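Missing here: one protein chain of the complex. Every other protein chain is in place.
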Amino acid sequence: MSSLTRFRTLMWLEARRSWVWGVALIGSLAFWAWGMHQVSFVDPGEQLGVRAAILLVASGIGGLVLCLMIGRIRSETRHGQYQVLLLTPPSGYLHTLARFTFVGMVAVAYYITIGGLAWWAIAQAGLQLDAGSAAQLMLVCPLYGVGLAMLPALAWTLLLMVFVSSYRVSGPGWVPGTVMVLATPFLGSWISEGIWKVSYRLPSWRLFEGLRAAINTAAWEAEVEGFQGVFSLPQEPLWIMLAISAVMLAVAGRIWQEVEG
Amino acid sequence: MLANLTNVTKRYVRTEGIRDLTLQFPAGEVVGVLGLNGSGKSTMLKILAGLLMPSEGVAAVFDGPPRRNRARVVYLGETDALWTWMTPADAEKFMAGLYEDFDVARFRELLGSLEVPLRKTKAMSKGERGRLRLAMALARSARLYLLDEPLAGIDLLSREKILTSIVKEWHTDETILLSTHEVAEAEALFDRVIFLHKGRLALDARAEQLRSEGRSVVDAFREVLS
Partner (left out) sequence: MTDEKHWELDMSAGPIFVQIGKNVRQMLARGDLQQGEKLPSARDLAAALGVNPNTVVHAYGELERTDVIETRRGRGTFIRVDAPVAEMRKELLRDAATGFATEVRRLGVDRGEALALLEEVWDAGQPD
């Protein structure tokens, strides 16, 4: 039986298990959108600021919920034993990949939608973005953010859960789990420093070239004096964080493999 | 020899699961694994299923480590572990997509003969879930089946259906290891019976041999316990 068939079945399984979460999460954006709609200030700058804050909160909460979604290995516990894990013969790697892919897809959909809401808020503030900037806002930024922060967070959560859940089956998994939680802040800051040092060596991605023109035509000049209108996103952090995610996934897969065989 | 255990001991933190167990399982037998709670039946089956590693000794299935050959063995554990949202149709999709040796036609036949309702498992009784799990297990073609307490906590009618299905599905080159408390009900099914008592092998005999000595398997079981 091909790995692809197995992977597809596992993806189906993940969808069946967690579709309610996915729908609820993306549906919750309707609530945030409504909230944003309710915000009404005379000053478009202030209004945009508050709306941006709302989106920030939505992003954070969404991120948390996504991590909870991926960490739902606990729901498969019975008497401390991961029975359903143990029933399935496909490799632990496939299983890890399927779970990560499904939640990752939900994450991408979520953050792209937030990008869309941001575009709306900006348009409401009188800034008509050109097509290029709009696409960058709604696609490039979310994908960059997801790759930089969300995917690593998901991989980390998955790894933690697999560590902890292997406790009952093969030895004290909570020890490495605790070590992991304690070590993460240190590792995190060390990695951030490292990333900062190597960033901007490769050509960075320039965003919002068209924004300067848009700002100049709106009633914004006063607010954003000296604003260059161009952001540059460095490549390195993205690739590094994706690589770290891959490593965490591989380790999680290995542990799951040990459990499942 | 489909499977064997050589001087296998399994120790837990505070207890010993099985002690110095040596057994061979050739093809073509229906073996009853009998004993009280905690006598080591589950441990033995889990070791053969590759879910536990022996503390000492060697376990082999199809001449290799049980872990490696897990896909070729059907293990039906005693815990009732199915996702609550699963229907028999979901179970079919799940099994067909992950197990090469799963026979969909046979599964549907078994669902029929075991009278499994087409509902989510959370809307099923324990007996109905037990029958669904058995259908999932027996619809796979393997040479070694390890059934750990498939009758436990299941209503009488379901138990009868389960036993009948096991008889019907068994082929002469397959070996079934079935552990149960319901000795009386299942005894006619066994070619061979193994009694475990406090982790050790107390008796290994052919059922008909016992009967020709005037003892039923239940009688022999009682003797072992006293």
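Order as written gives the chain letters A and B; numbering starts at 1 within each chain.
One rule holds in what follows: contacts are C-beta pairs under 8 Å (C-beta built on N, C-alpha and C of every residue); 3 or more make two chains touch, one makes a residue touch a chain.
Note that the structure is predicted; figures quoted are calculated from it, not measured.
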| Interface partners of the hidden chain - shown chains only, full complex considered | B
| Sole contact to the chain not displayed, among B:Asn7, B:Thr84, B:Ser125 or B:Thr164 | B:Thr164
| note | Where chain B meets the chain that is not shown, the residues are 30, 160, 163-164, 167-168, 170, 172, 184, 187-191, 207-208, 211-212, 214-219
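Note that only the chains that are shown with their structure count from here on.
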| request: Let me have the rounded angstrom distance from the C-alpha centre of chain A over to the C-alpha centre of chain B, please. | output: 44
| Of all residues in chain A, which touch chain B in the complex? | 1, 5-6, 8-10, 12-13, 16-17, 76, 78-79, 81, 83-84, 86-90, 261
| field | Contacting residues of chain B [partner chain A, same complex] | value | 50-51, 67-68, 70-71, 75, 77, 79-83, 85, 90, 93-94, 96-100
